[in-house]
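Omission of a single protein chain aside, the complex is shown with its protein chains in their original locations.
Labels run A, B, C and D following the written order; every chain starts at residue 1.
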Amino acid sequence: DDGVFVGHLMDITGATGFVGKMYGPGVADALRYINAHGGIDGTPLNVESVDYAYEVPRAISQYKQWVSRNHMVALQSWGTGDTEALISFVAKDKIPVWSASYSGHLTDPTGKNPRTQKPAPYNFFYGPSYSDGCRSLAQWAADDWKAQGREGRPKFVHAGDNHPYPNAPREACGEYATELGFDVLPPVVVSLKPGDFKAQCLTIKESGANYVYVANLGPSTVSLVKSCKTVGTDVKFIANIWGGDKATLEAMGPEGDGYVFVAANAFWNDDVPGMALVHEIAGTNEYRTHHYIRGICSAFYMKEAMEWAKTHGGITGENIKKGMYAHADWVPKGLEGVCIPSTWTAEDHRGTMTTFIYQGSYKDGAVSIHKIAESTLPRRAEWLGY
Amino acid sequence: MASVSMRPCGDFRTSYKDDSRLFDTALTARIGIGFLLALYLLVGLPLAFPGLADWPVLGWFADSYFLSLGIQICLYGVAAMGLNILVGFTGQISLGHAAFFGVGAFSSAWLNNTWGIPVVLAIPLAGLMAAAVGLLFGAPAARIKGLYLAIATLAAQFIIEDLFVRLDWFTGGSSGAMANAPELFGFAFDTDQTYFLFALTITIVLTVLATNLMRTRDGRALVAVRDHYLSAEVMGINLTRYRVMSFGLAAFYAGIGGALYAHYLMFVSAEAFTILLSIQFLGMIIIGGLGSVKGSILGTIFMVLLPEVMAGGMGMLQATEWGNQPFLVNGLAFLREMAIGAAIILFLIFEPDGLAHRWRQIRAYWSLYPFSH
Amino acid sequence: MAAPAPAPAPTPVATPPVAPGASAEPLLSVNNIEVIYDDVILVLRGVSLAVPQGEIVTLLGPNGAGKSTTLKAISGLLRTENGKVTRGDIRFMGEPIANAAPESIVRRGIFQVMEGRRIVEDMTVIENLRLGAFTRTDGARAQRRDIDMVLDYFPRLRERTGLAGYLSGGEQQMLAIGRAMMARPRLILLDEPSMGLSPLLVKEVFSIIRTLNRELGITLLLVEQNARMALGAASFGYIMESGKVVMDGSAPALMDNEDVKEFYLGGGGAHRRSFKNLKSYKRRKRWL
Amino acid sequence: MNWELLFQLLLNGIIVGTLYGVVAMCFVLIYKSTQVVNFAQGEFLLIGAWVCWSLLVHWQMPFVVGFLFTLVFMMAFGVLLQIVVLRPMIGEPIISVIMVTIGLSIFMRAAVNWIFGQSAEAFPRIFETDVVSVLGLNVQPAYLMSLVFSLFIMAGFYAFFRYSRYGLAMRATAFNQQVAQSLGISVKTVFALAWAISAMVSALAGVVIGMVNGVSSALSFIGIKVFPAVILGGLDSIVGAVVGGLIVGMLENTAEFVDGQFLHWGNMLTIAPFWVLILLLVLKPYGLFGTKTIERV
Partner (left out) sequence: MSEKQPILDVRDVSLHFGGVRALSNVAFQVNRGELFAIIGPNGAGKTSMMNCISGRYSPTQGRIFFKGQDITGLPANRRTEVGIGRTFQNLALFGHMTVLENIMVGRHHLLRNNFLTGSLYWFTGARDEELAHRRAVEEIIDFLEISPIRKATAGTLSYGLRKRVELARAIALKPDLILLDEPMAGMNQEEKEDMARYIVDLNEEWGMTVIMIEHDMGVVMDISSRVMVLDFGQRIALGLPDEVINDPYVRKAYLGEDDTPDEPLPPPSVPPELAAVAEANAARRAAR
């Protein structure tokens, strides 16, 4: 058995390298582990991991090379730009993709939602869409507001760059927040590149916002939180899935105390059955962020879909896609408690509606992270692809 | 008086018409046209007879990796040609070319999606729309010159980039817009092979147009404005008109390139048209040779292939035992980036006038051979 | 009136070499050099000339002969135009300087006044003059005195306080010469100093050239189109054509030469040929 | 109208703008002496900040010592850069040199990211307090330090170009390298000097910004961000660079005010300076203080 080819695009050196270098190795390590343990029931995976530096043209030519030279059957990919650019190609070439771009519209494989411009039948991702992630944070914030016993309508504001990735959940989330009883303030634009955000923070402070949804990632969020602390903005920061992790909190230092973010898997030190496998895959005891672990989940869903395909006509892109629909409330074997049970159907690529909500705290120079809630959103039809 | 004409010995022209041909000699004409015909044939054959795609050499011409590089060279090359008209010929540096490229991409998608205009028509129309935007943002060129103008175009880049995300009705906002493959008489150019031929044809047409332009009145006027605008004015050239017009022309070419980009990827997002792309366009024409239509294409080839070659090189490095050194494993990707930067630097140190210049020198050398010097 | 009374002539900074026995060696000698531009265009094909210490030597020739190229080869500025001395050597005070860096050649005491003025347009007259003294290390006061001296030579420049770029052509030429004076070199290479100057100023410039030579002890190699003036000032002359020296001799000898009279002096000495009456195109003599 | 907010924003603009001004001055310095627009300016900041950071964090140096070391290092770095990369480009078309700086920026950014990583790191605490209050606005003390430094640097630059022999030589070199060489000016030395000073001063700005925002690869973007400042002031004016920086700083903040309070268009802070830039250039094609190029025939 010569094996099947799996392409893996990651961003180590590019604009999103900050989290890319956590997620990418998760996928790569998992695939290596799978190969070392018999591959797909004996079929090895020929994996090529390539750092495309977040540059779309490079991703495209790499993709073409894999398709025509290597007969790729599946792709593990990364960013918004390349994922969107590849939607048509992968659909035509029938190559399923697991990306780390969680834009809502990727979850609509048939184009049911009128807002969906183009169905994305071969696109998958593991975890909540950006919209759902933000919705669950809004839900948590609403509870938090009540739990604190505060009066009146809380104010909610989106803070992120004017780019596809941060903007992806803006409207969807705003609508839900309004529904939950928030006053949704005009969004504040904060660059994806870190900088001095005191001006924006003064605006936020002035507007009296209570919950700031941080739509960016990495260093930019650090700058935002620090700048706001400097000018004395008293708000709760709630961040999307890429906006919070241990590295980010460590860079924030004391200012990161109380920082809330959403996640889609258990953490490195959590006491869950599947975590042993995660440690084994990493081959180290050194702390790994939840992005790394999400990469492992992504790879393992693919693996099991391939296994299903192998027994149902062979490992082809088309069969793998069907394999994704074969299970419900599905957790890859060995990762129990790590990955959230997920269900994909031919009409609905929202794997999970459940999210974990974590909070960072800072004490005596040390950062720690705790799960503070678990939230499950209703699988509303009108939210499909939005 | 030393004559500095570089033409092969024995090549005499007997009429002015001969003297104004596209190709310098009958030989180069034959080589050039022959090369293009061969390209059509080699790509077209496996397309017509899919069985041929498995043949050893023909197979390369059906390889969608090579073809996708070819397509990228075509669509970026067209845009680079436009930038060369602006920078190389007219002498106005632009840091906002990617924005016009983007305008073309969004326009073409919009015309096709919203108004149902067939893609083959939408592409030239998108060129015109980009040209209109180019004229608008080029208008300050009537007053602003040199690096000040360059930075004004940088401003245009950021402003247009911002508008891409803002103008929802036009661009689909931050989620971008879908685009369709071009179709002609029911035939869709939706594979790499067909699209390559499509893009190649457009590129050839635009190259010929640009070459013609440069050897006629308005083309000369552009160069005159660059070389000495004060005396150009006295020669009856309306400086403002030509300065602004070159923006329009540049944007037109960029727009066509962008449209080709859109219909190849079938998706357009604002993310693709950043200042980095603008800088890359500049790199293409500087490396290719300012003020040379041919150089624009050569430079594009260089810039498109460089990362690919570097990636290949890194792959090879990885395969050696050296590649297992931990510091290299983590650094491979950075090394590639560094290699790209270094390649650009080294290239410019050794070839500051660009590939087109070296090309001319080689030709001069061979045509004077064995009497060089 | 000769030159406007020059300021009390200060002693030259660059004193001529006094090494005994060195007198046989000219200050500057150019031996059979060949110059190529752009790696392909051969412009000088074996040019030799010598400039003895303390003399004025002139170099004449038609447009495109390679006079400016010769000067640039000496001053090293050829490099900046992608040209190279590919054969032969250039010696200044006995040391080879061919293809050396221009700034090091200036330090040795050769200063070229380039053709076409080449002043720094976005600086004032004074700043341009100060720049001329860039390589000098004898302090601000000496330089200020020299600036005064130059301005005495060219009183017009005194009134020009704006940017040098707005000076008239002739004023710029004055400034260029003045800038060379500021450098106090041993050898000045003057490329067409009279170009664009009014007859009055041409005379003045030539008397300044003589003064520079006589009073400051500066040696000059002078490229000129005004052959009459040039041969009048110089002691020796070379004539170049198509990249070669085709004739040379002492200034009076050259002035007596029929060909020189015909092509450089405008007919036989005293009675000038009228420009108007040259109805038919003339014979051309080439020394090829 | 919320006057207090406006006031605070403007104050913030002035403080941030001074830093823009410092970086802009480095730009102007290189432009004034070589006519080169240095696209690697941001990387100078980046390298300076990282070097200082690692001296403080890994080598545990006291701030003053580490800082001085950084300046010396950057000076050497600038000279080295000139010798290896820019010297061969002397006499080549300016646009090629500009492209070389782009190549340099790609190279240096990758190298720095490799060596130091891409995450944001915080500077160790240097000042006693985290925030100082200036007229009611809380700012990081590093800003005040930079304010003082920039005043010194500005004065230094001004005097340099005004009175120093080398200042004159730099201007001549920028005007025309051939002419400069014919005057005995070593273009190499001028280049080395310009790049060394620029690298050094950039490093200073890098350290200050690093102390405020944390050190990360994004520092390199400042290089592009100051373009409007440079141009507003006029490419070749030191004073203009500072004024340009202040204007851009205040403009950004005013835009933020108008946007945040009334318009809610979003992103005005980043975009407004560019709009203003174009408008201003149309009115004053050489910026506020730039010298008009001489047009004579």
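Rule of thumb we're sticking to: a contact is a pair of C-beta atoms (placed from the backbone, for glycine too) under 8 Å apart; a residue touches a chain by one contact, two chains touch by 3 or more.
Quick caveat, the model's predicted, so the values are computed rather than measured.
K.L.:
Out of C:I36, C:L49, C:I110 or C:A180, which touches the unshown chain?
P.N.:
The single option touching the absent chain is C:L49.
K.L.:
Thinking of the whole complex, not just what is shown, which of C:E34, C:D146 or C:D248 touches the missing chain?
P.N.:
Per the contact definition at the top, the residue touching the missing chain is C:D248.
K.L.:
Out of C:L167, C:L190, C:I208 or C:L222, which touches the unshown chain?
P.N.:
C:L167
K.L.:
Which positions on chain B touch the chain that was left off?
P.N.:
Touch set of chain B with respect to the missing chain: 1-5, 7, 16-17, 19-20, 209-210, 212-213, 215-221, 223-224, 226-228, 230-239, 245, 249, 291.
K.L.:
If the hidden chain were put back, which residues of chain C would touch it?
P.N.:
Contact residues on chain C toward the absent chain are 1-2, 24-26, 29, 31-32, 37, 41, 46, 48-50, 52, 55, 57, 60-65, 68, 115-117, 156, 162, 166-171, 173-174, 192, 195-204, 206-207, 210, 225, 227, 232-233, 235-236, 238, 244-246, 248-253, 262-266, 272-278, 281-282, 287.
The working rule: only the chains that are shown with their structure count from here on.
K.L.:
Report back the single chain whose CA centre is most distant from the CA centre of chain C.
P.N.:
The most distant chain relative to chain C turns out to be A.
K.L.:
Hey, how far is the Cα centre of chain A from the one of chain B, in Å?
P.N.:
36
K.L.:
Which residues of chain D are in contact with two or more other chains?
P.N.:
110, 113, 267, 270, 293, 296
K.L.:
Which positions in chain C are in touch with at least two other chains?
P.N.:
Counting only residues that touch two or more other chains, chain C contributes none.
K.L.:
Could you pull out which chain B residues touch chain A in their complex?
P.N.:
62-65, 67-69, 72, 162, 165-166, 172-178, 190, 192, 265-267, 269-272, 304, 307-308, 311, 332-334, 336-337
K.L.:
Which residues of chain A touch chain B once you look at their complex with the stated criterion?
P.N.:
12-13, 50-51, 53, 55-58, 60-62, 64-65, 67-69, 80-81, 84-85, 87-89, 92, 103, 105, 117-118, 162-164, 167-168
K.L.:
Going by the contact rule set out above, which residues of chain D touch chain A in the complex?
P.N.:
2, 5, 8-9, 12-13, 16, 110, 113, 118-122, 130-131, 137-140, 209, 212-214, 216-218, 221-222, 252-253, 256-257, 260-261, 264, 266-270
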